[in-house]
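Below: the structure, in structure tokens.
Only a single protein chain was left out; the remaining protein chains are all shown in position.
The letters A, B and C name the chains in turn, as written, and every chain counts its residues from 1.
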Amino acid sequence: MEHDAKQPGTEHGIHLPAPTSSPFVCAFGVTLIFTGIVTIWSVSIIGFIVALAGAIRWWREGLPDNIHQLVPFQEDRVTIEPRPGAVAHLMIPGGTHRARIPVEIHPYGAGAIGGLVGGIAMAVIALIYGLIAEGSPWYTVNILAATVLPSLGQEDPAQLAQWHTWGFILGIIIHVSMSIMIGLLYGVVLPMIAKGRILFGAFFVPLLWSGLAWGSLRVVNPVLNDHVDWTWFIISQIVFGAICGFIVTRSERIGTMQNWSTLERLGIESPGVPSIGGDEE
Amino acid sequence: MTTLPQPGHADGQGAFRAPFLSRMHEWIATADHKKLGVMYVTTGLIFFLIGGLEATMMRWQLAVPGNTILSPEDFNRLFTMHGTTMVFLVGMPILLGVANYFVPLQIGARDLAFPRLNAFGFWLFLFGGLLLYFSYFGAQGLYGMGSAPDVGWFAYAPLTERTYSRGHSTDYWILGLLVSSFGSIATGINLITTILTMRCRGMTLMKMPLLVWLMLIDAILIMIAMPPLAAAQVMLLFDRLMGAHFFDPQGGGSAVLWQNLFWFFGHPEVYILILPAFAYVSEIIPVFCRKVIFGYPLMVAATVSIGFISLGVWVHHMFALGLSPMVNTIFMGSTFLIAIPTGIKMFNWVGTMFGGKIRFDTPMLFSTGFLAMFLIGGLTGVMLATVPFDWQVSDSYFVVGHFHYVLFGGLVFSIFAAIYYWFPKVTGKMLSEKLGKCQFWLLFIGFNLTFGPMHVSGMLGMPRRIYTYHADRGWELWNMLSSIGVLIQIAGVLFFAWNVFRSLRSGKDAGADPWDAWTLEWSTTSPPPEYNFEEEPVVHSRRPLWDLKHPEDPDWKYE
Amino acid sequence: MSATPTSPATTILSPPEAAPQAMDSGKCGMLCLICSEITFFGTLLAVYLFYLGKDLPGTPTPTEVLEVSAAPMKVVFNSIFLLTSSIWITLAVRALRKGAMGAFAFWWFLTILFGAEFLVGTGMEWYGMIAEQGLTIRTNLFGSGFYTVVGFHAAHVTIGLILLSLVFVLTLLGFMHKRHAEKIELLSWYWHFVDGIWIAVFTIVYIIGR
Partner (left out) sequence: MPSLAMVSSCLLGMALALPALAADPPICADGAAPSPTMFAPRSIPAQKILDVSWFVWGICGLIFIVMAALMIWCIVKYRQKPGDDTEAPQVYGSNPIELAWTIIPTVIVFVLFLVSARTIFEIDHTSPPPDSLEITVVGHQWWWEFDYPEQGFVTANELHVPLTRDGKSVPIYLTLESNDVIHSFWVPQLAGKTDVVPNRINHLWLQPTMTGTYVGQCAEYCGTQHANMLITVVVHEEEDFNAWVANQQADAVNDPSVASGRNLFLQTSCINCHRIRGTVANGTFAPDLTHLMSRSVIGSGVVANTPENLSTWVYDPQIIKPGCRMPSMKLSPEEVKDVVSYLLTLK
């Protein structure tokens, strides 16, 4: 189409599309056509004529061939000076100063698995609590589901102990997604902590989480707020944290795919780099 | 190839000053993306002054309760024209203009793919805008009533039907926008094509500067979201002029349908406006932090997902419409989702600043302002997406507060950042840093003073689009503060105008690369020659100029 | 110019070879145009579907109207004309590629003829509806939707026909050559798109909508 002008230039200059007022004329005509709709129809007629004239001229400039003008090269050119040695370096053991930090990570899968296992452990504790407190395994599931199910909120403990299909489905969905997400978070955050990972994972985070829950539970889940036993709540959080943290820290470290772009990692694009850089193990 | 003889080509200094008419003709007949870019941005800024003037009059009226400076009709016209102007005649042209100018430069192309179509798009946009403003004189029409449109920028039916909106004012709204959105669609298509097919050698998709990525997604959104608006407007026009019944409740038409159609366009539209803002700061922050952008691949992924998600959240403008709780819940969820990729962008910008060596020149100052203000606007957006809260504050001044934080604090701040950043490239002159900093602080303070209190008055029960209010409602203080803030903003804008004027006459020479930046536009002269690059550049990394400046430590080894 | 691989510094570390872009602008642009047209028609069709069966009682229904004056066979007949024209235009482009100008002119003319038949057919259908059935755009929601959807399609056919005829005239005047095949192919894409939209319109208005 019109960008034939892209062809590399001759010695004196470059062919660019020639200036033309046809687009201007044509646009003006089109606008007049529309203006006529709200003023007088004759404006539309004039607009049509103007637009047509513009369009025909435009076509004649483009068909059968585009018109061009030759733009001569201008005198001043730009050169870009190298500034060797002016880059500060970040020293990372085993990596380069052009790093994606950190160089080694725990595989994210470990986090997800840790979260799942921790979540199962937590669910077991919750079940035990439900059996002890109300003699029903469904009790805690229903309470969790009450975060999102308003109808459960209106029921008394005895009914909360009953089986609710939707309560069960939603409870499981909430529990599993939260476990996986928090597990993933463990997977990425724990390795960044230099010292006291277990302490952080098993106590600090669960306590922080419990504190947040305590502060907002009246709104987040009024039913839980009414029925919660904080000792059991905190214990289950700690069990989750400990198990998840343990699984994450025990996993093997692997090298990050330094400098790979997402598209490269997905195999969508390979920009012709001979050896794909920096995959240090 | 037919070649025209070259008319006297002016090359910077020493060129003779062509007579006025032929200079006019040069602008009218140009197909050069740079000239068109400048025209876009200039018209956008002029419309910004007009829209700002309209806002100033509204704030004057609202400063005290029971004010009678404006009649209700005038006030209603003002906010309609203000909103329409700011969105369609300020935001759109400036973003298209900057893209026009810098997308080809950044990808090492000579021009857009279809230069004449580009000119056509610009003129359609401009004439559409003029047609809209002509309504102030022409809308009397045959009925002898009506002036500028007064139906609000989203023109909810059935208020726009003939029964409730006599005269031609609403027709002007439809036609003006229709014409100018044809232009925008054309330019959007042009941009997509340019980006997909005209990149220089070596510039793979994942080596494009972020600005180019963001403009690509932006143009795709334009291409997808604007035709439905045109379709909806055409149907409304048929209702009004030919008696069709699409949005006419008496004939069985649906008021809800218009809202769906409008917001199916309207929500992507606000992202069409903010993605370029993201684009500018994504270029500016790395340069002024002297660091490569943090997490480029994730930034790209976030951009693409914002583009996708933004097509599926429009119902959040209709939470109070009485749709079923299920629909509200689903769209609340999708709206929340968009906070995630947007958050990623925020974090990655801050990540870029982290560990950098930050220079607070005016572009960076505005970018930092953008980060802080967009953060607030985004968070109030998430609050609005929380349906129960939205039931209270929807259509209140809280919403007005929200969208000015994203539109002014986000879009306009980033536009100023972009202007300070690229003005040297476009004109060859530096803008004054001192005036720039004054402008920033005035705007920043004035802006917060104007729009911060709006959140409060909204939560205190003040609906938007009211031309007056009673004194007993507890809103006087907040409105007074808002109105005072505008005065400070005006001062800021005047500083800007003075700065531009002064620099054009006697600004410092900029040189090719005043900011020591890394993308291709800085490798050519300021202003660039008509052909941009003498030879087609070849790039090997996302920062071709870094490679040249640091040959011992080039990017391409790592990308 | 500086950003070239020959500047002295880069010879120390020379980057890998870079490939030029492959895609053609014209095609890409036409595809984008078609995309945006699809969202335009998509909106109109969505509205048409939304209003199906929502008419106030006592006004003509699609079934009544489309059964009688637009005798179904007639519409099918017209559609066949439009759809086959897609074949002719493909043949025309192929001929142009080979430089067979005579064949090109013939197929091209056939395309125009078939397209024009379709327009005339639509015109007659509309005439029947307006004159005999009394269904206009203001009658009811069905009328509004029908004339808008079909009308916009017809408008696109008209624009297409104008462009096709211009090319035909240029051909007769001897301006068209083999090297224009690329541009002409783009025009044929537009024509295919107009046909494709008709399939959607036909399915929704004449099959589902009845």
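By our rule, a residue touches a chain if its C-beta (ideal position, glycine included) is under 8 Å from a C-beta of that chain, and two chains touch if they have at least 3 such contacts.
In this text the structure is predicted, and so the values were computed from the model without any measurement.
Shown chains touched by the hidden chain across the complete assembly: A, B. In the complete complex, the residue from B:28, B:383 or B:435 that touches the missing chain is B:383.
When the full complex is taken into account, the listed residue touching the unshown chain is B:296, out of B:127, B:278, B:296 or B:314.
Which of A:148, A:172 or A:198 touches the hidden chain is settled by the complete complex: it is A:148.
Across the entire complex, the residue among B:243, B:312, B:461 or B:527 in touch with the chain not shown is B:461. The chain not shown here touches subunit A at positions 86-90, 97-102, 105, 108, 146-151, 153, 174, 177-178, 181-182, 184-185, 188-189, 191-192, 216, 218-221, 256, 259.
What subunit B contributes to its contact with the hidden chain is residues 71-73, 76, 150-152, 156, 158-159, 163-164, 249, 252-256, 289-292, 294-298, 320-322, 324-325, 328-329, 332-333, 336-337, 339-340, 343-344, 346-348, 350-351, 353-360, 365, 368-369, 371-372, 375-376, 379-380, 382-383, 386-396, 437, 441, 444, 448, 452, 455-456, 459-461, 463-470, 472-475, 550, 555, 558.
As a convention for this text, only the chains that are shown with their structure count from here on.
Between subunit A and subunit B the centroid-to-centroid distance comes to 24 Å (mean Cα coordinates, whole Å). Centre to centre, using the average C-alpha position, subunit B and subunit C are separated by 33 Å. If you average the Cα atoms of subunit A and of subunit C, the two centres end up 38 Å apart. Chain contacts: subunit B has residues 113-114, 198, 523-524, 534-535, 545, 548, 551-552, 556-557 touching two or more partner chains.
Across the assembly, subunit C contributes 1-3, 7, 9, 16, 18-19, 25, 29 as residues in contact with two or more other chains.
The part of subunit C that touches subunit B in the complex is made up of residues 1-5, 7, 9-10, 12-13, 15-16, 18-21, 23-25, 28-29, 32-33, 35-37, 39-44, 47, 50-51, 54-56, 137-138, 140-141, 143-145, 147-148, 152.
On subunit A, the positions that touch subunit B within their shared complex are 1-6, 8-9, 13-24, 26-28, 30-31, 34-35, 37-39, 58, 61-62, 65-78, 80-88, 90, 96, 98, 258-259, 261-264, 269, 271, 273, 277-278. Subunit B makes touch with subunit A in their complex at residues 1-6, 9, 11-12, 25-26, 28-32, 109-111, 113-117, 119-120, 123-124, 126-128, 130-131, 134, 138-139, 141, 168, 171-172, 175, 178-179, 182-183, 198, 204-207, 237, 241, 296-298, 300-301, 355, 357, 512-513, 523-525, 529-531, 534-536, 545, 548-553, 556-559.
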